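Left out: one protein chain. Kept in place: all the others.
Every chain is named by a letter (A and B) in the order it is written, and numbering of its residues begins at 1.
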Amino acid sequence: MKSARLLRGGVIWALLAMLLVWSLAPVAVMLFTSFKPGSDIYQVPVRLLPDTWTLENYRTVFTGSNMPTALWNSIVVGLLVSAATLIFCFSAGYALARFRFRAARPLALFILLGQVVPLTVVLLPLYQFVNAMNLLDTTIGVAFAHLAITVPLVTWMVRNQVAAIPIDLEEAAMIDGGSRFDAVTYVTLPICAPGLAAAGMFAFLQSWHEFLFASVMTSSTSARTAPVSLTEFAGEFSVDWGATMAASVVLTLPIVVLFVALQRYFVAGLTGGAVKG
Amino acid sequence: MAMKPRTALFAGVVGAAVIGIGATIVVNASGGAADDQNTVTWWVPDWDYQEAVKIVETFEADNPDIKVELVQTTGDTVANRTAVALDSGNTPDVITESIARIRGYADKDQLADLSTLYGQDLPEDDFAPGLIDALTVDGATYAVPYRWATNALIYNPALFQAAGIDEPPATWAEFEEDAKKLTQGNVVGTAWPMQGDASDLTLRFLDFALSDGATIENGLPKLTEKSSAGAINLIGDAINEGWASKSSFELDNTGIRELFLQGRVAMYPAGVFDVDAALEAGAPIATAALPGPDGPGTAQGVGWAYIVPQASQKKDAAQKLVSFLGQPENMAALTLTFPARVSASDDPKFTTPERAAYAEQLAEHSVPAPNDPRWTAVLQQVHDEIQKVALGDKSAAAAATSIQEIADKTASN
Partner (left out) sequence: MIQTDQPTPASAVAHPPAPSRRRRGGSGQPVALILPAALLTAVLMLIPIVTTVIRVITDGGTGLQRLFDLPNIGQVMLNTLIWTVGSVAGALFIGYLGALVLSSKRLRLVGLWRALVMIPWIIPGVVAATVWRWALSTDYGLLNQTLLDLGVIGEPVRWLSNPDIVLISVALIQIWVTAPFVMLMVSAVLSGIPEERLEAARIDGAGGPQILRHIILPAIRTTTAICSLTLAIWALNSFTIIFVTTSGGPAGSSTILPILLYQAFQNGDQALVSAVAVVQLLIGSVFAVFFARTMRTDIEEQT
């Protein structure tokens, strides 16, 4: 009995080890390549670890490129996107979850359909729209374009979270004499908070990753986001792999930290009411 | 209805956010209207940026009433952004674009006619042969080219010596024979860029085909099955038979250069930048004209040019800038390969010994690359046919027939 349990424990740890190798091996390649000098990168036979360690690539990224500005832009765009997404999607998601009206189903389906549209199709109309608002080459313009990606799914996530909250709770607050808004701020929002944090982070993530819109909507370094800036290390004729990898590490790190900090909410919130026990 | 404190706070925060975003949009939307009528916007690729800043300073000193705003593009984004900007009608005033894409824009009436710029300051006959014709549709010339280059053969003399070969190959037969001799151990004779942009591979294919009877008419290739089969043999069969690297499928231009620098690829057709890279890395290198069926082969000229969008509001100022950029000294300064004007080629940076083969290739054995968008549209199909041969799924002759069909269909569309 005891040995069986030990064995089972061993199997679990072995599976975990395999899972970690599978998940992290490419990340390790990225990390270690970022510390290699140019001569080591194309070395044959290939080795994971650098022969000589260097911070040169990071120096290139931080002092010899537009990456710092681009990172800042990415943060600004990401925050704008998550804030706007939450405002739009909480109101829509709440209405979809709590009210029954004739347009609800078509509207929900319609918002969902937004998930399915290939982004290249949206590109030109969106560009014209952003241009019409005179927002080309601004962080706000990029953020606006990113809403196209985040709004559909997040509306859905929020809707499910709200639907999972017993309406009795809200009604109790309303019977006590509060308005519907009071019920929302005192009851619904606090319960939804983890889920909203997850949704907000989801929006941030999507915006942080997005390349196509950002590359077309921005022309100067003043609004260029980090993934677009990453392409600057690939010159007309050559690619600076070391700097690309270093920039990738820099691009990945903040989001990993954010995730670790928020992951408790994330696990609970992402699935929300869509999941039943 | 009385609000509880937290509700008020919440409403306040949301309200402030909405007003904030709204206000920024309004400010932006109205602020843009006061755009300065004398400011010309020029989209310049990042590799030209530093020189461009200097040239613009001189230009602004000469033309105090015009200001130039430089906006950097990158190699990966310039095509998408230019296409979207031209389609939407919101354009900069001058764009540095690849010559291969210009005809496509011109066909959609998106570019201003720059014919009037040519003349005393910008004599047409000072440009590389055929170049201006390639940019002219129905009598209107839509661009001023400034950079022009072809591929030539670059090889590793040390590996050649080790294999007992004295001279670079001058004919296709020698190319094949030498490549087979050079292929041993870690080294392969040559490699072809089969990953990434389809045009990298088709450019090499067409170079060989043009050397053996194919021609380019009005920006569209006229192929023959014989020339295609010969070209595919050198590329596709070479890989299948192993005297070109099997890893070609994973290599783009940069990847091949890296292998060359490490002495793992003995020779390959490449642009002049690869020469500079090898010299800088201290790798053994020499250059020669591209081999042809029996003597020097033909190479396609490719390059970059300045265009002025039809939608630009400041065409006069933009044309002044383009005309200025077209002067030989400015052209020489902004060129990493070769200048489009013959009179700009005297600059010492174009006359190094390794560049001699390129200069000769350009002057005597080159034609402008096809730039008809109908050809661009089928590049992927041609590319895939060549790859099938390289994979051993198809014979060179069968692929040549397929490519002929593709090309004929393209021409009849």
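Just so we're on the same page, contacts are C-beta pairs under 8 Å (C-beta built on N, C-alpha and C of every residue); 3 or more make two chains touch, one makes a residue touch a chain.
Because the structure is predicted, anything quoted here is derived from the model rather than measured.
Among the residues B:Pro45, B:Pro92, B:Gly326 or B:Pro373, only B:Pro373 touches the chain that is left out of the figure.
When the missing chain is restored to the complex, the residue among B:Ser247, B:Gln327 or B:Ser343 that touches it is B:Ser247. The missing chain, though absent from the display, is touched by one residue of A:Ala70, A:Val151, A:Ala223 or A:Ala243; that residue is A:Val151.
Shown as candidates are A:Ile75, A:Val122 or A:Leu189; the residue that touches the absent chain is A:Val122. Residues of subunit B that touch the chain left out of view are 79-80, 83, 104, 108, 194-198, 246-251, 255, 259, 264, 373, 376-377, 380-381, 383-385, 387-388, 390-391, 393, 402.
In the full complex, subunit A contacts the hidden chain through residues 8-9, 12-13, 15-16, 19-20, 22-27, 29-30, 33, 42, 44-48, 87-89, 91-92, 94-101, 103-104, 107-126, 129, 147-148, 151-152, 155, 160, 163-168, 171, 174-175, 179-180, 195, 205, 208-209, 211, 227, 230, 241, 244-245, 248, 251-252, 255-256, 259-260, 263-264, 266-277.
By our rule, only the chains that are shown with their structure count from here on.
Centre-to-centre spacing of subunit A and subunit B amounts to 35 Å, using the average Cα coordinate of each chain. For subunit B in complex with subunit A, the residues that touch the partner chain are 1, 3-4, 6-7, 10-11, 14, 17-18, 21, 24-25, 28-29, 31-32, 43, 45-47, 71-77, 80-81, 84, 87-88, 90, 92, 186, 253-254, 257-258, 261-262, 264, 271, 273-274, 277, 336.
Within the complex formed with subunit B, the residues of subunit A that make contact are 42, 44, 80, 83-84, 87, 123-124, 127-128, 131, 133-136, 138, 140, 178-179, 181-182, 184-186, 189, 212, 215-216, 219-221, 228, 231-232, 234-239.
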